[in-house]
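Omission of a single protein chain aside, the complex is shown with its protein chains in their original locations.
Chain nomenclature is as follows: A and B, assigned in order of appearance, with residue numbering initiated at 1 for each chain independently.
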Amino acid sequence: MIAPSRGAGGNDPSRAAGGDKGDGSGLRWWAAFSSSPTLRLVVRRILVAIPVMVGVTFLTAVLLNLLPGDAASALLGADATPQEVHQLYLKLHLNEPFFVRYWQWIVGVFHGHLGASLQNGQPVAQIIGQRLPITFELIVFASIVMLLISIPLAMLCARRPGGVVDRITMVLSMGFLSVPQFVLGLIFVLVFAVIFRVFPALGYTPITQSVGENLRDFTLPAFSIALPLAGFYVRLLRADLIEQMESQDYVVTARAKGFGSWYILTRHAFRNSLIGFVTIFGLNVATLFAYTVIVEEIFGLPGLGYALINGVGDRDAPLVQGIVLVLAGIVVIVNLLTDLTYGVIDPRVRYGRSAV
Amino acid sequence: MAALLSETETQILPEAVLEEIPVRRGRGWVRSLDIYIPGVFLLALLFVCFIWPYLYTIPPPVGGSILDAGLPVGSPGHIFGTTAVGNDVMSRLIYGGRTSFEIVFAVQGLGLAVGGLIGVMAAMMRGVAETVAMRLLDVIIAFPAFVLVVVIVLGLGASEINLIWALAVISVPTFARVARAGAVTVRERTYVVAAELSGSKRWQIALRHVVPNIITSLLTFAVLGAGVVVILEATVSYFGYGIPPPGPSWGNMIATGQTTMSARPSLLLIPCITLLITVIALNTLSEGMRRRWGAVR
Partner (left out) sequence: MTVNGSGTTAGTGTLPGDVPAGRTPGGGKVLLEVRHLVQEFPVRNAGGVKGGMLQAVSDVSFSLHAGESLGVVGETGSGKSTLARSIVQAPPPRSGEVIFDGVDLVKLKRRQMERLRRHMQMVFQDPFGSLDPKWRVSDIVAEPLVAYRVGGRQERRARVDLLLELVGLDPEVHGVRHPGQLSGGQAQRVAIARAIALSPQLLICDEPVSSLDVLVQAQVLNLFEKLRQELDLAYLFIAHDLALVKQVSDRVAVMYLGKFCEVGPSESLYEEPLHPYTFALLKSIPDPDPETGRVRSKDVISGELPSPLDPPSGCRFRTRCPRAQARCAEEVPELRMVGEDHLVACHFPLSVKSGGDLTAVGSAVAPDTASS
C-alpha cells in the first residue's frame, strides 16, 4: 500500500530484468511480468515489506540502545574491572554513535551480511542457521497437531450444531483458548514429566541423533502451543462452516439433490471455509513465534526464541536485530504464501484488489 | 401555514403511520446469560480483590512468619495454605488479582483512549497521514508482543507502572488498528456524506457519527484484549521480568509454585486455575458482547 505505483509500474523494465543481456529479453521479462498478476503481487508485496522490515529492525536497535547497561559489561559480568570493560567496549565499537552502528549493520544486511554476535564473534547467520530449524520444527509440529484436532472437531460440531459433541467442544475450546501457553506447559510438565514420567521436562536431542528422542522432546512443547491454538481455530472454523451450511445457495442446492450433510460439509462447505481459515492462520504466524519464545524458554529448547531472549540479556545488538529481521521476513513470506494459496483453493481469485 | 399544517396532518400523516413499523422484541435474560454469568463472576472477583480486604482483615501477602510456612490447603485461617516462606496463598491471590486488574484497567484504558484516538484520526485524515500512521503501528504489531514487553521492562526497570507502559505499547497499536478499521467502514457510510452536506465539520463527524458507531466493537475488543493483557502480565512476571518477585502477582506465584510442584502441586495449581478462570470469564464476556452488538454497521 505504501508504494503501489512504484512497486510495479515505476520500475525500469530493463533494470528490473537484472542480469538479462539484451533489451529483447528485458522486454520479454517485462511482458511476462505485467501479464502475470501473481508475479506482480509477489514483487509488490516484497517492495512494501522492505520498509516495514527496516522499521522493525530500527525499532529493535533503538530499544536495545535505550536499555541500561551495554554488551561489554553484560558479557564480562559483575566481577570485571572498569578497565577490562572499557577495553571490550572499544573492541566492540560501542563507542561509535548509535546511528553509525545501525547504519553499518543495515548496509551490511543489504549486502547480504548479518554481522557477528558481540558475545563470541560467531556469525549471526550461522547462529540463526543452527537455531531456526528447532523453532521451525516446533512450529510445524504444533501446527500439524492443531490442524489434526481442530478441523475434524469443527466438522463434527458443524454437522449438528447444538448437539452433544458441539456443546462439549465449545466449552473445552473456550477453556483451551484461554489458557496461557506457559501455564499449559507447566501443567504438562507436572502431569506427564513429574507424575507419570512419560515425557522429559527439559532438554533437546538433535533429530540427527535420534528421531524418536527428538520427537519425545518436542511433544510437550508442541502441544503447549497447539492446544490453545486449536481452541481458537475450532471455534473459527465451526462458526464459518455453520454459516455456510445455513445460508449458502449451493448448500441448499446440494441438499435438494439429496446429498447428506456430511457429504456437503466435506465437499462444499469446508472447501469454502478454508479461505478464511488460511487467512487467519497466515496472519497469526507472528503470534505463533511469540508462543515459541515462551515455550522454548520453559522447555529449554535452544531455538530462535531462546537465543533472542539471551541476546536481549547480553545486549547483543547484531544477534537480536538479525533474529528480528529473520522473524519479520518469515512473517512477510507466510502472509504472501497465504495470499497465493487463495488461488489454489479458489480458482476464481485472481489477485484482484481484495487480495492485496 | 396553519392551512399547510392541517393538510399535512390529515393527508400525509395517516399514510406514513400506516406503513409497517418493525417491532423490536426485547431479549429475555436467558439469552443474555453469556454476558451475565462472566460479568457477575468478574464483578465478584473485582469485589474480592479491591473491597474485601477493607471489610475483613486478611493476612498480608508478604512478610509472613516462617512459623506458618508450608501449611496445606484447608488450614485454619489459611484456606489455600501458605507458601514456603509462610505467606498466605489466598491473600497473595487477592493482592495478585488486584495487581492484574489494575494493570488491565490502566493498559486497556490507555489503549482505548490513545489507540482509539489515533485510529479514528488516521481514518478521518485519510491520505498520506493515514498510511504513514498505520505503517508505523504495523511495525510495532509485527513484533512478538512478549519480547517487546520484556525489552521495554528491562529498559525502564521492573515495576508495576513500567509494566503498564510496556503493555500499553502493545495495546495502543492494536486498538488503533481496530478503531481505524471501524472508522473506515463508518466513513464510507452515506450518513457521513449526508453529515458533510449538512455542514458538520470533520471533528464533529468523528465525534458524533464515527465514535458512537464503533464504540461497542472497541469495548468488545477491550474485553477480549483484557484477557491477553492478563496472560501477558502473568507470563512476563513468571519469567521474572514483571512484578519484582516478593510482590504479589499470579505470574510470580506460578513461578515459585513451579519449584515445588512435585512436593506441593497446590502452590502451582491454585494460581494457574485462578488465572485460567479469569481469562475464560473475560473471553466469554467478550464473545457475548460481540454476539449482542455485532460488528460495525
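Everything that follows uses one rule, which is that a contact is a pair of C-beta atoms (placed from the backbone, for glycine too) under 8 Å apart; a residue touches a chain by one contact, two chains touch by 3 or more.
Here the structure is a predicted model, which means the values were calculated and not measured.
Enquirer: Touching the hidden chain in the complete assembly: which of B:Leu33, B:Ile51, B:Ile79 or B:Ala194 does that?
Expert: Checking each option in B:Leu33, B:Ile51, B:Ile79 or B:Ala194, the one touching the absent chain turns out to be B:Ala194.
Enquirer: So that we can see where the missing chain sits, which residues of subunit B does it touch?
Expert: 1, 4-5, 8-9, 12-13, 15-17, 19-22, 24, 189-191, 193-201, 204, 209, 212-213, 297
In this section, only the chains that are shown with their structure count from here on.
Enquirer: Determine the centre-to-centre distance between subunit A and subunit B, using the mean Cα coordinates as centres, and give it in whole Å.
Expert: 26
Enquirer: For subunit A, which residues count as touching subunit B in their complex?
Expert: These residues of subunit A touch subunit B: 1-2, 51-52, 55-56, 59-60, 63-64, 66-68, 174-175, 177-183, 186-187, 189-190, 194-195, 286-287, 289-290, 293-294, 297, 305, 308-309, 312, 324, 327-328, 331.
Enquirer: Which positions of subunit B touch subunit A when the two form their complex?
Expert: Residues in contact with subunit A: 131, 135-136, 138-148, 150-152, 154-155, 157, 227, 231, 234-235, 238-239, 254, 258, 261-262, 265, 268-269, 272, 275-276, 279-280, 282-284.
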